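Shown here: the complex without one of its protein chains, the others still in place.
To keep things simple, chains are lettered A, B, C and D as they appear, and every chain counts its residues starting from 1.
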Amino acid sequence: MMHHLPILQVIVPLLAAPLIALLRGREIAWLATFIVTGVTFVISLLLYYQVSESGARLVYDLGGWAAPLGIVYVIDAASALVLPIVTGIGFVVTLAARHLVTAEIDQRDHALFFTAWLLTIAGMLGQVTTGDAFNIFVFLEISSLSAYALVAMGAGRDRRALPAAFNYLILGTVGATFYVIGLGLLYMLTGTLNLDDLAVRLADIEQTRAAYMAMAFIALGLFLKMALFPLHFWLVPAYSFAPSAVAALMAATATKVSVYVLVRLMFGVFGIGFVGISEGLGTVLLTLGIIGAFVGTLAAIIETDLKKLFAQSSIAQLGYMAIGIGIMTPAGLAAAFIHLFNHALMKGALFLAIGVIGAQTGRATMRTIEGAGRQIPMTMTAILFGGLALIGVPLTAGFISKLYLIRALLESDFWVLAGLTFVSSALALAYVWKIVEAAWLKPRPEGAPDLYETPMMWLPAWLLVIATIGFGIFASPLINGAVQAAAVFFGGQS
Amino acid sequence: MQDDPVIRVIAKVLIPTMMLFALYVQFHGDYGPGGGFQAGVIFAAAFILNATVFGLNRGRHVWPARLNLLGVALGVLIFGGTGVATMVLGENFLSYNALSDDPIAGQHLGILLVEFGVGLTVAAVMVALFFAFAGRVSHVRLLNKTRAHEKTLAEKAKGAAND
Amino acid sequence: MTSLLAQWNYFLVIILMMLGFYAVIARGNMVKKMIGLNIFQTSVFMLYISMGKVSNGTAPILTGDSSTVYSNPLPHVLILTAIVVGVATTAVGYALIIRIQESFNTIEDDEIIELMDDDEAASEGRAS
Amino acid sequence: MLHSETLIYALLGLPLVASLGVLLLRKWPNLRDGQAVLIGLLTAACAIEFFARGADGTSLTLLAMTPSLSISFTPEPLGLLFALVAGCLWPLATVYTISYLRGVHEDNQTRFMFFYAIAIHAAMAIALSGNLLTLFVFYEILTFSTYPLVTHKGTEDARQAGRVYLGILVASSVVFLLFGIIGVWVIAGTLDFTAGGILAGKIDPIYVPFLLGLFAFGIGKAALMPLHRWLPAAMVAPTPVSALLHAVAVVKAGVFTVLKVAIYIFGLDFLTSTGASEWLIIVASFSILAASIVALRKTNLKARLAYSTVSQLGYIVLGAALASPLAASGAALHIATHAAGKITLFFCAGAIYVAHHLSDIKDMDGLGRRMPITYGAFALAALSIIGVPPLGGAWSKFMLMGGALDGQHMLVLVVLMVSSLLNLVYLGEIVLRGFFAPAKAGSVADGGYAEAPWACVVPLCITALISILLFFSVDFFILSFTG
Partner (left out) sequence: MGFIIDATLIAFLALIAISALRRKRLFGMVMLSGAFSLVAATLFLVLDAVDVAFTEAAVGAGISTVLALATLSLVPAEEKPHSIAIVPAFLALTTGLLLSIAVSDLPEFGAADAPIHNHVAPEFIIGSEEKIGVPNVVTSVLASYRGYDTLGETVVVFTAAIAVLLIIGGWTRRETETAESTEDDHAG
């Protein structure tokens, strides 16, 4: 059974989805989803354990056809690190979905909703586990299509979810098509689709213009998918009008998986030796990353809707990941992985906590949370801790991210960039403070509806908050994992 | 359209033919062009034709909603189930060789099964999509008609009150 | 020039691709965007199928004759998948368009943006 | 015989116990406050014992995030001195606080006492911190725990002041200090405070002034101009807060950090040899003089004292910037002498407020004759701050001057002298007016003997006496930072 874990990781949620579609009761649909996400979480932990224990990469030949003939699943230190994020967040958010979905989604839609929910998760897992470039596209579409529908479900409360979902669909499809174009060029040059085989055969052929363009198109497509500035404009409406549970799931995982796929293709296939990677992509990522960091942070500061605020902040945080990748050193990539991991935890916690408010008031804005600190202390404290982690206060995971990112920058002599990165991340203080001020320092306005919370409502957010603090205090395992993950792309191949 | 006898007769002939053709495409995919996907689309086309000619309600009667969702899910499950079966038989996911002692026979059986899964899903999905869209259309039309009717009624009532 | 001629098929496909891509990203009617998307994707399919072609080859259905040259089957398989993915996207896109028409009573990009801004103003007005 | 480790736990833990006790006993104010005083005395005893015993290299690691990042505590002489100052003044301040709060009938006394104890806990942790990360964490905790104290009155004014307070302190620390810490970590690979510094030889001297700047301006609590605005703003707080926190715990935590960074991170030799701190000498000198001049113009007693504090903190930063062992010792000593003096001054200001509800100097003509004990203590403390023997302040100022001579900084000598003169003017004015100016007819100052309640007066007498004591027993408090 252990030998089948890589495929089970994906097909458990994938095949559970049609079964859940057939369920009728809403309670049972949730329960089944919850159990399935729990199982996938356990599988990912087992995989992580297996990989980190043996240090080897697990290869699973699908259909019994070895690469490059068939499609293979590959679990190495990098994918083993990303899988638990996706499944862990999926598990916790599903726990929260019980009350969030009940509050926001028509109950007759629950079975279908959770089907799409599992499909999104399965699609993301498929992208992470696969070792085949075209298979990435297929699973990308599984996760995207279901995500469009999930975002559109926000229309029950705000009709703007529909155009948001439509634009998301258009840009997502354009991104995927760019990816397919780039992949086509790559395929034409090498005759293979297997990632490892691609890397080997690309190293053999000279660095042609076609290869650069293949890289450019793949990178562009994935920039769109990961919402890198300036291709981020779909993200804010999509996250802010989506139902709270969906926003939490997507904000914490969707863009991260695209970041991972970008790393996997750029470093794993083209490799650091490829001129277009080290000189072209690196500069682009650093530039766009730092601009995105400032643009996102400043936009978040003036935003009054909490979902939009944290969606803007996601743009900034993605900027930091882009910077980490753009440094083009093992340390930089490790920093990007650390931040990818930590940001998933923080944003998951934040969106879940906002969801508690949103489920009661429709929207969580600066006005609706005025004086909320006394009425829903646990929820607001979760937001506070999430915010502190975003700023990068020591003893939260955000600090570790920041520390390693700045270190990677300084080690590569990017002094100015390190300063700018630092300042932009410190600016997060401004929007976190705005929330603190509204929630604790202002009285509850006259006539504002009373907010309430139950342990079931704040527990999921707190699980992630505890994880954020836990990884901020006991950071060594995460750092080691990220360093090993980065080593996959620098030591292992070429 | 539903009242045109010519169309009705043509449809009565055409629909079974299409279904037969779909089956041919489904099972002849090994030797010539075609396979589950194309067969599923053709099969669905037959149903769609049936529904357009004989009306949505009758179409729904032939292929009820519940069955539709079942078909959609079942196709995926057959495909995935084939993979799970090969796993249970000790091989990797989707290694059809495990399905029979003879690898070639195993491959044949496997391909047959998964193509059937694909066909079933595609046919059911296409029908579902059609009913979803067409259902929406007829519903919205109906709704508009009722609204217009209510409006005229209201105006009449208003007129009467004014008198 | 020789290389240009040798790749004529690709260049023609690229022109189609540009047409479709423009229709997708230019602001306008949503149905038109979907059709643009369709053209964009179909031209990418052509790119793939073009690369699978072998001169004097035949369709990859085995004839039993060992001297037959077959075109590459793999791009065909990939594109079969891609077509299906494309139609799936199209269906979801049209479904969204129908709902947008019902909610906003228009499917023109710029009008919807205005209406969305109005919504924003209204919700803020309500909040304060 | 107590282990050093036990003492670390005691110093860190006792204030926490006190804060918990405050919460648990909130229904019984007398018990609540009584236990706080008792625990305060116990803490003071531990601090004295620990200081007397000296550091023995014991280190205590609470959490290890990575091998090079941890929350750990390593007492060393400078830290023990700060712990001693904070620990000894805490029980006195608590007694005074209780009497003050009850005297002016403040609300939310439990909340006040709770955060008061938490702030002391943070100050102790800063004092004993074994590395920059630990220091930073508790530095922030100190900021946040004192915020409710600053805004205690809950008025719009208080909240506005709180915003300035938190804004400057948190922003400067998160933007500059944290960056400096990460920079040090990247360069040196460690954050541990090490005798002789950890940066020498690891960083290009060109970058040193820049890095030092990150610390000098990142440590907003040191109130170096232009980051001093929070300190006068925080004076809206009740006087015990100003007394303990803005004369002892908070501001001293700031200058303590500056000193600690200069001595144990950069290393005094390294700073002198690179000349990286020259610019800081100028900034600190400017801060000293400018703040003194502003103090002259303030007629609100607490505001004047606040600017006096800004000016005096400049002395300590100056001592760090001079980077000579003598100056550093003088700066360390100044932490103690200034604390004793300034807390007395604030206690007096509070006593005047409790007794007569006066806060403006112009209304205090002749008040000294009604409150001779308070004014006597005030005079002693003022003389100590000015630097007149036989009071503690004389020594620290004297050593700073010696340090300036060492480094041939003649201008600094002039600055110190001028500043002393200014001190004399703005502090002397209060004393002279109190004792010798004729009381305005009909004002509160016109009347018989009227001191504040004994619980206010006793602590301020003790602290004034401590100032004298410091002069005679200064040997115990001079630390040596050679090497």
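One rule holds in what follows: a residue touches a chain if its C-beta (ideal position, glycine included) is under 8 Å from a C-beta of that chain, and two chains touch if they have at least 3 such contacts.
Everything quoted here is computed from the prediction, not taken from an experiment.
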Whole complex considered, the hidden chain contacts A, B, C
Sole touch to the unshown chain from A:42, A:59, A:189 or A:487: residue A:189
In the full complex, chain B touches the hidden chain through residues 29-35, 37-38, 41-42, 45, 48, 60, 65, 69, 72-73, 75-76, 79-80, 83, 93-94, 96, 103-104, 107-108, 110-111, 114-115, 117-118, 121-122, 124-126, 128-137, 139-140, 143, 147
Those residues of chain A that touch the unshown chain are 14, 17-18, 21, 62-63, 65, 68-71, 106, 108-109, 112-113, 115-116, 119, 122, 126, 132, 134-135, 138-139, 141-142, 145-146, 148-150, 152-153, 181, 185, 187-192, 201, 205, 208-210, 212-214, 216-217
Contact residues on chain C toward the hidden chain run 3-4, 6-23, 25-29, 31-32, 34-36, 38-39, 42, 45-46, 49-55, 57-63, 69-81, 83-92, 94-99, 101-102, 106-108, 111
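Definition applied: only the chains that are shown with their structure count from here on.
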The pair out of A-C and B-C sharing more C-beta contacts is A-C
Cα centre of chain A to Cα centre of chain C, whole Å, reads 26
Taking each chain's mean CA coordinate, chain B and chain C are separated, in whole Å, by 24
Touching two or more other chains in chain D are residues none
Touching chain B in the complex, chain A uses residues 4, 7, 11, 14-15, 17-19, 21-22, 60-64
The chain A residues in contact with chain D across the complex are 391-395, 400, 402-403, 406-407, 410-411, 419, 422-423, 426, 429, 433, 437, 441, 472-476, 479
Listed in rising order, the residues of chain C that touch chain B in the complex are 59, 61, 80, 84, 91, 94-95, 98, 102
